[in-house]
Each structure stands twice: as C-alpha cells, then as structure tokens.
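My questions will all concern the structure given below.
Removed: one protein chain of the complex. Kept in place: all other protein chains.
Here is chain A:
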Amino acid sequence: MSTYKILLALLGAPSAWFIQMSLSEPLAAYACYPHQVPLTAPLWVDLSAILIAISLICLAGGLISGYVAWDSWRKLTKSGSNGKIFVVDEGQTQFLAMLGVMSSFIFIAAIVFTFCAVLLVSPCSAWT
C-alpha cells in the first residue's frame, strides 16, 4: 500500500474536521459579532449557506478518506485470508490501515455533529 494512501486514510477525516471547525467558527463568530457590538442578524445574508457548504465539502472529504481507509483495510485482510506464503510485514501496515478506519469513523461523526450544530442553531440567536 502506498504511503500516500496510508496518510490519506489516517489523516484525511481528521483534517477535514479540523478545516470545518477552523473555517466555520471564525466565520460564524465574525458574522454575528464583527466589531464592538453583537448583531441580531449575520453580516452576510448567505452565512448559513456558506456554513452548510463548508460542512458538506468537509463531509465529502471525510467520506473519501473513510472509503480509502476501508478499502485499504479490506485489501490487506483479503491478502492475509488467501493464505499467501509471503509475509506482508510485522502487521504494522494492517495496524495503520485499521487506525485509518477508526479515525475516519470518529472524525466523520465529528463532522456530522458539527454540521448538526450549524443546521439546528440560527446564527445570531440569543440563548433564551
């Protein structure tokens, strides 16, 4: 398995979630509180659409990473179950692929959770 695939499987979904958070939070915060006074409506009318688009793109990135991780894991376990004589390695590649599957699962869930926050809470509402 190529190094790039392993890296994508391991880091793709976490990176997508990190990007989602790093873009959504400052945009949402600035749009509702740009200077000294909080606003009752966002600075940009399309804020919700922008936040949803960010979340969807990141979700797609997470899913791609998850697919690569799953595919890598499946191929590695298949090659093992065929009973081939050659030794793949000491198990480290399978371990990394499994880490990729688990990491993708957790961070896809994180992207969905964050997406829910964007969908369910109106941007500049008060906690009342």
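Here is the rule we use: a contact is a pair of C-beta atoms (placed from the backbone, for glycine too) under 8 Å apart; a residue touches a chain by one contact, two chains touch by 3 or more; residues count from 1.
FYI, contacts and distances are computed from a predicted model.
**Q** Not counting the visible chains, the remaining one has a UniProt entry; which protein name from "ABC transporter permease", "Chemotaxis phosphatase CheX-like domain-containing protein", "Cytochrome c oxidase subunit 1" or "Branched-chain amino acid transport system substrate-binding protein" does it give?
**A** The chain we cannot see is, by its UniProt record, "Cytochrome c oxidase subunit 1".
**Q** Quickly run down the residues of chain A that touch the omitted chain.
**A** 1, 3, 6, 14, 17-18, 21-22, 24-25, 28-29, 31-33, 38, 51, 88-96, 98-99, 102-103, 106-107, 109-110, 113-114, 116-118, 120-127
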